[in-house]
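Removed: one protein chain of the complex. Kept in place: all other protein chains.
Chains: A and B, in written order; residue numbering restarts at 1 for each.
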Amino acid sequence: MVKKLFTTREAWLALALVVLIGAVTLRFPAFASPENLGQIFNDTAILVILALGQMSVILTRSIDLSMAANLCLTGMVVAMVNAAHPEIPIFILIFLAIAVGAVLGAINGWLVWKVGIPPIVVTLGTLTIYRGATFVISGGAWVNADEMSSAFINFQRDHFLGIPVLSWFAIIAILTIHVFLNHTPVGRATYASGVNPTASLYAGINTGRIKFMAFCLSGAIAGLAGYLWISKYVIASVEVANGFELNIIAACVIGGVSISGGIGSVAGTVLGALFLGVISNALPVINVSPFWQMAISGVAILLAIILNARSERHTGRIILKKAENT
Amino acid sequence: MSLKSKIIPDQLASGWIRQRLTWEMLLFCIAIAIFMANSLASPYFLDAYSLSDLTFNFCEKALIAFAMAMLIISGEIDLSVAATMALCSTAMGFAVQFGLNTPSLVTVALIVGLLCGAFNGALVTALGLPSIVVTIGTMSLYRGLSFIILGDQAYKGYPEDFAFFGQGYVWWVISFEFVLFLFFALLYGWVLHKTSFGRRIFAIGNNSTAALYSGIHVRQIKFVLFCLTGIMSAIASILLTSRLGSTRPSLAQGYELEAITMVVLGGVVITGGAGSMTGVVLAAFIMGLVTFGLGLLNVPGIVMSIFIGLLLIATIALPIVWQRISWLAKT
Partner (left out) sequence: MIAPQQHPLFELEGICKSFPGVKALDHVSLKLYAGQVTALIGENGAGKSTLVKILTGIYQPDEGVISIAGEALMLTSPQEAFRRGITAIHQETVLFDDLSVAENIYLGHAPRNQIGLIDWKKMRELARTVLQRMRASHIDPDAPLKNLSIANKHLVAVARAMSIDAKIVILDEPTAALSTKEIGELYELIAFLKSEGKALLFISHKFDEIFGIADRYTVFRDGALVGQGLIAETTQSDLVKLMVGRAVGQVFPVRNAELGAAILKVEGLSHPTEFDNISFELRRGEILGFYGLVGAGRSEVMHALFGLTKTTSGHISLEDQPLALHAPSDAIKAGIVYVPEDRGHHGIVSGLPIFMNITLPSLKKTSKAGILRLREEFALARRFAQRLDVRAASLSQDVATLSGGNQQKVVIAKWLATQPKIIILDEPTKGIDIGSKAAVHEFMAELVAHGLSVIMVSSELPEILGMSDRVIVMRAGKIAEIFSRPNLHAETLVKAAAGIGTW
């Protein structure tokens, strides 16, 4: 099982992560302290959660460019509900966030499944629509920290068993998605429909419905992330997570998820997101301007695709060697 | 099997070329409808000067969309165009510090744009990587480089004659940007539809392997298309920088998605192989009209984007839904 979890790609990525942390630690020993690593994980938790949703979509040969916009709209909805009715318990708000996100995801999925528009076009459209809708419902106004209830702000900062609730969300997401993708029929069908859509059809898998479900999942996850994001940065505005959709895809790509579907693992995606998280946390420590972050993740993405492509590259038919063996 | 007497006609009445025209007709009608709605909704719309302002709304994005359309028809995509614009602008701003004159600034931008495009092209064609992820990477890289150079600063102090590109008028209310737009619209339309280079792009987009097997230099052509996209981004960058008069690393944020929206709205198939430049030009007008018209009505930009998004999905969905309804009606 352990062997299966860590195929070479994940192992290499983990190694790169360890080397990166080690290099920083050589000069700043405090960097590798459990508290700091925990802090980095907590900082990256939202990206981890989002990347897992994006991965589920990419596995089915689709892409969801609307995740950040969905996050922004859902975040605004829960923030406004909270501001208007602070008495509503936090669990209901979280449920609301997931539900609203899932509905927005379902719209994407429905357009892909039933209308048959390519996913990149659908989510390009809904990306602008969802962000525009955020403006419409908020009238362009912000929801500030002082308008949010203390439960809304503090829930994810609470500690449970010494770990912040935000981190728990990420841990639960990792475990849930892992079980979903590897141990449920629908999860395996998600992989299968990306590996070979035609064969999936003959195996009795409805690839359209699988895509729809993947979009619902990524939508629900974006919705959850909407609440987490707003309560973490305690501001809801139209600008929230602008352009973040590409960071999410970057985490997946670095994690070895193949953009052509069917290939990718939970472990890889989590490592890919953490890789970006470690870099953004390490830069201030080693006294490099945070403005370097973007270029570095760009280089990391390019390196990751080049390396992935090498391991996936089909070598020509080996006819002669076969002859020598026989 | 010698010569047969039966002659195959060039095309039937409802031939391949005619079918493609319907999409442009639909776009044209939408454009007219929005134009009429605009002139009814706002008394200021039908005015030579406001119509001239309108052109500034879409010219820069449209210049990128022309090259992007060819790239998408060939089966690739470039998400790094806006980042390329930012890097070109940063390079120009950097050069200004050394007192370079306007022609030199333009040269600097064009070279940087060409290099950005060539780097994308090399990664995609020489290493065989998928363009969508490559350009997500270079998008981060190019804009990241601008951030490294500029941080939260801005470059200003462009020469006075530099302002002409984004603010100047060629004649009466006809802006330089609009003239450039018309010039490139004709040029790209001509290249795509009237030259053998354009024909090869269509062949590659429909079946790149069969195109290769037909002796077409698939990789070279794709590389050229990436370079062209880089150069068009540089030109758009010159116009935008000149219009704004300053450079920030966040310049042109989100332009890549708008340019792609324009291309797809114009009827270019996102998976490659089909599309027309007329459609892209019409889509540019539609997007400009929507944005500008709603602007006159004091509708904020972000709300207009809802219309663009809806338009994008609706124009793709309508023909599919229509086909399905007529199919149901038949059976």
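Here is the rule we go by: a contact is a pair of C-beta atoms (placed from the backbone, for glycine too) under 8 Å apart; a residue touches a chain by one contact, two chains touch by 3 or more.
What you see is a predicted model, and the numbers here were worked out from it, not measured in a lab.
Only one residue in the set A:18, A:199 or A:286 touches the chain that does not appear here, and it is A:199. Where subunit A meets the missing chain, the touching residues are 179, 182-185, 188-189, 191-192, 195-196, 198-206, 262-263, 315-323, 326. The set of subunit B residues touching the chain not shown comprises 1-4, 6-12, 15-17, 194-200, 202-203, 206-207, 209-217, 273-274, 327, 330.
Methods note: only the chains that are shown with their structure count from here on.
Chain centres here are Cα means. That of subunit A falls 30 Å from that of subunit B.
Across the complex, subunit B meets subunit A through its residues 79, 123, 127-130, 132-134, 136-145, 147-148, 150-152, 249, 253-254, 257, 260-261, 264, 270-271, 300, 302-306, 308-310, 312-313, 316-317, 320-321.
Remark: subunit A residues 63, 65, 111, 115-118, 120-122, 124-129, 131-136, 140, 238, 242-243, 246, 249-250, 253, 259-260, 289, 291-299, 301-302, 305-306, 309, 313 touch subunit B in the complex.
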